[in-house]
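With one protein chain held back, the other chains of the complex are shown just where they sit.
Take a look at chain A:
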Amino acid sequence: MKRGLQGNEQEDGGGTSGGCQKTLKRSRKQRREKDLEDEESRWECLPQEILLHIFQYLPLLDRAFASQVCRGWNETFHMPELWRCFEFELNQPASSYLKATHPDLIKQIIKRHSDHLQYVSFKVDSSRESAEAACDILSQLVNCSLKTLGLISTARPSFMEMPKSHFISALTVVFVNSKSLSSLKIDDTPVDDPSLKVLVANNSDTLKLLKMSSCPHVSPAGILCVADQCHGLRELALNYHLLSDELLIALSSEKHVHLEHLRIDVVSENPGQQFHTIKKSSWDAMMRHSPKFNLVMYFFLYEDEFGPFFRDEIPVTHLYFGRSVSKDVLGRVGLNCPRLVELVVCANGLRPLDEELIRIAQRCTQLSAIGLGECEVSCSAFVEFVKMCGDRLTQLSIMEEVLVPDHRYGLDDIHWEVSKHLGRVWFPDMMPTW
């Protein structure tokens, strides 16, 4: 806003207030005082839409301070647009270092804004009380029509420690009332088949994203019901025991949209666990239906539990081995994962992975990201690998200990060789030594 100190300059912007004119006849001091008054009244002239827009940039605390300025600003603070998204943080001092959302604020939201809420998430710490508090709030959101709901454990999965019935009834409130749920994140919760049925009964047209890794009370039939009815489902995350040929076929049915993202966690409950296999034909059906979909697989298995995996071609794109994985399995990965984009190996062992890496470079032509932890690769083989992949490798994260110097390359010169082939300066990941 211009502050005209001379002449009869017109005011620009928001000239609805009568006191916005100035005259030469007043003394300088009087003019300055009037300017200040005008400034203040100009703030009142600010249209609510603009104020709203500005408020959207402020973090909640600052907005709250601003809302105390005057009635107009307080009104704006409570406009529905500002209450569409909310993240409830529920922490107990005994179990967390972080502060929680203030209980009074929560009360206020439930009272005044529960029908504005559309995108809601709950972050809870590892205490049961926090999980129960989250469910209490959920149970009160009867007027909400949520589009997005996320139940996120930030430490131990505390939703699993609360009474299942309490959780289910709270969740059901949301499913029944929000007939247009689009995204649902309920990993590590005691959700079960009946509640999934309720979800499907009310939201089958709108559901696009469902993340439910590590939900032990759900059965393959339960998730199959979701796949059968929710034809708009684009993203799904679940555990391997829920995966079945029927599920993949259901997701590839004609009525279904293209799947974009499928995340599967393969977790060993007990050593020596047997895992079922998925037929190659089921994966083929998926590929035909959704040729561009991402298949993300996280393995947390013992080395001897990989028997059923990577025997046939599988369209996995992102592969993470959270424990030790054998040379043999990595060899099979090279043979059977032509769509591989990202590979992360936490640990392997003390025998070099030279051949396996070379094969992966040859056969996984989409590979652009790789991370290696406690493994061993000879420097020469590593250089060869990088040469073959070239600059398509946008992420190359190798722990320094992985590289074994040989007759051709030492640790000090390998990063130049690798940098050459990558087309950018590269160094291995280091850990402090002291």
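Here, contacts are C-beta pairs under 8 Å (C-beta built on N, C-alpha and C of every residue); 3 or more make two chains touch, one makes a residue touch a chain; residues count from 1.
Note that contacts and distances are computed from a predicted model.
Per the UniProt record, the absent chain's protein name among "glutathione transferase", "Very-long-chain (3R)-3-hydroxyacyl-CoA dehydratase", "Large ribosomal subunit protein bL21m" or "Cryptochrome-1" is "Cryptochrome-1". Residue-wise, the contact with the chain that is not shown comes from A:Thr148, picked out of A:Thr148, A:Ser204 or A:Asn336.
Only one of A:Gly72, A:Pro220, A:Pro308 or A:Gly349 touches the chain withheld from this view, namely A:Gly349.
Within the complete assembly, residues 56-65, 67-68, 82-87, 91, 93-99, 101-102, 104-105, 108, 112, 119, 121, 123, 125-126, 147-148, 150, 152-157, 182-183, 185, 187-188, 209, 213-214, 235, 260-261, 263, 265, 267-268, 271, 294, 296, 298, 300-301, 318, 320, 322-324, 341-342, 344, 346-347, 349-350, 369, 371, 373-374, 391, 394-397, 399, 401, 405, 410-412, 422-427, 429-434 of chain A touch the chain that is not shown.
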